[in-house]
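Reading through the structure tokens given below for one structure.
Only a part of the assembly is drawn; its chains keep their places, and the rest are absent.
Per-chain residue numbering starts at 1, and chain names A and B are given in the order in which the chains are listed.
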Amino acid sequence: MVDDTLLESGNQKIEWARNHMPVLSIIRDGFASEKPLKGCRIAMALHVEAKTAVLVETLASGGAEIAITGCNPLSTQDDVAAALDTRDNVSCYAKNDVSKDEYYEAIDRVLDIEPNIIVDDGADIIHKIHTERQNLLPNVIGGCEETTTGVHRLMSMSENNALKIPTIAVNDALTKFLFDNRYGTGQSTWDAINRTTNLLVAGKDVVVAGYGWCGKGVAMYAAGLGANVIVTEVNPVRALEARMDGYRVMTMDEAAELGDIFVTTTGNVSVLTRDHFKLMKDGVILANSGHFNVEMNLEELESMAHSIRKVKSNIKEYNLKTHRINVIADQQTVNLAAGDGHPAEVMDMSFSNQALCVRHLVDNDLDIDVHAVPPEIDTYIAELKLKVLGIEIDELTTEQEKYMREWEHGT
Amino acid sequence: MVDDTLLESGNQKIEWARNHMPVLSIIRDGFASEKPLKGCRIAMALHVEAKTAVLVETLASGGAEIAITGCNPLSTQDDVAAALDTRDNVSCYAKNDVSKDEYYEAIDRVLDIEPNIIVDDGADIIHKIHTERQNLLPNVIGGCEETTTGVHRLMSMSENNALKIPTIAVNDALTKFLFDNRYGTGQSTWDAINRTTNLLVAGKDVVVAGYGWCGKGVAMYAAGLGANVIVTEVNPVRALEARMDGYRVMTMDEAAELGDIFVTTTGNVSVLTRDHFKLMKDGVILANSGHFNVEMNLEELESMAHSIRKVKSNIKEYNLKTHRINVIADQQTVNLAAGDGHPAEVMDMSFSNQALCVRHLVDNDLDIDVHAVPPEIDTYIAELKLKVLGIEIDELTTEQEKYMREWEHGT
């Protein structure tokens, strides 16, 4: 029995998102008239909130049948999930605050659709279909992966010859990672931290672990909020870049003593451990903005804690006697678990890539490999986005095109 | 009958705030041992949320009896109000979402305490005691005013010889307006807008009306979020300053056509009117960060609207047929009506000024006038704040002090 208030709230959120995703709307209009996904069954695991619902609507309007679940135990918005489930040809199995077992159980339900296409965020469906549900592989035309971490997993599978289906690294489209990972993660991470803590960022030392595109965004927005930013990295080029961008760069051992707020964006495991927790100042705030909840070793933190209690909605305090450490949302991706995820306009580009890549998989017969998003899709989305923003740009003149082709013209 | 969940939530918020207001805590410890406000009755109208509760606790610990209500119909947090009301010697009359009548009715209840001291935010209590409740004036030692708008009202009263009690312009302390109005309003205004809209600020044209300290903060944080900022002003020096800070400056008639988000911070009336609404783009967002809900002429907007509906929590859409205009929180002060107000650390300084100014009123016999915060209070708070931040600064050497006194030393 569906709750009407929940439905109303979910539908309201979806409508708001849809109104702020004009590129995806143009693509949906095309899908609705051409039906390029007719007969196609799609299994999806994404953060089930309003922007994702607009992608699902788009794929459904192209003729597909869809089963969807969440890609994170804490990121589902139940009102949106309820509303999505009422759509034609869409089954939604996502629920907020599920156990690990329930999480994977839902992925199994989604796989029961016997998909031709997989749309994944973190590669949990793709992983399952390559292990426990291999019998489903023959139906699969291909998969699209949304995020850096998932692409990284696919690359590892490919290197280990474990990959059995064509995939597209949607994350690596320019119109995805340059915008979504940087401005999207940047704004929404701080939106989540600010609304959860109600603390002033100005005048604080903020430690950002990782200076990839997400880390760059988190650092840039932290500076915009008046923080003094410290970056930790394992990659020397990125470390130099962070330094030239005006930040302090050091090891986490050094940073642990200095930070007031720590944000992890590395995509790696155990970036914050016992050795760091021990050194931290009283009252520090820890948040993870990477895909998986593994960047802080919370088992170690728990074992060090004298007591643990909830001190505010979404904040758990670990009392180490000498000092207290506050963890937001149990280190689940903070912008989703303690916020509403990326801003709509950024997902407009990311999910336009998803929609067009799903179609690209259907229209073409790709090799088993991790493929780049075709450049013409990237450019098309950038052009549409400029158009909906009302921005006109220059075109190369004939003289300029000729000049660019030539090598004769020198000093 | 008090709801336990409400109490728990309120107490949790207050504890969190208290832990992040270390300067006020030091002052409270002093008050608790000296009881400088013993026998004093204080009538207060402030935004009733967690930081305010910590101020109330501080004044109560100094020996005062307190009656408090809200200073804005939409800014009260009911859980905090409930928790506050359970404190010894504190009566809280604030409720969220009250009518204008209920709002002023609560001010009357607060005045029934027959106050010696008034702590006001917007000068609504002080106004009432000078008009309908003049009989209470003889008891009053003085009043403290929190905000630019309220100070402006007191100044007008003073110029019109209408002021009958000594008052202190707490807003005008350096440790108040330089921090609270700029970083506090800046961060919390965008926290509120972002959590309410879930839209990307980067790539948008943001129009900030007014370039006082609040406007400076709102513009600075907008730029930090990647906005292209347009400032409107009536003061030529401020207009020039905005231009030199890298923003575009123009009349609102010009800006109305360009903006994607409008934030008003002028403290004045009808900054956005029919003429501007008419010119705006489809889907613009309007928010007020000034004290009173008068900066946009919403009566005119209503009269122009074909239909009005709620499109998202805290957002009302006015459909003008040609285009739609979204207003956040009915133009109530956005960081409070759609957020949690200023960050705790900023209120730590603002409310330390309040606490010490209340004591200053009690300890001294001030003239009937609008007084500045004594510089020694300002400096003391700045010194304490540096101390709790762990920052040490230089002191003038004897040689330097001598040099500063001299006029003989030239080229």
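Keep this in mind: a residue touches a chain if its C-beta (ideal position, glycine included) is under 8 Å from a C-beta of that chain, and two chains touch if they have at least 3 such contacts.
All values derive from a computational prediction rather than experimental measurement.
K.L.:
Of the identical chains, 2 are shown. What's the total across the complete complex as given in this file?
P.N.:
4
Methods note: only the chains that are shown with their structure count from here on.
K.L.:
Could you tell me the distance, in whole angstrom, between the mean C-alpha positions of chain A and chain B?
P.N.:
For chain A versus chain B, the centre distance works out to 36 Å.
K.L.:
In the complex of these two chains, what residues of chain A are touching chain B?
P.N.:
Checking each residue of chain A against chain B gives 9, 12-13, 15-17, 19-20, 50, 183-184, 187, 191, 194-195, 198-203, 221, 223-226, 283, 310-313, 315, 339-341, 343-346, 389.
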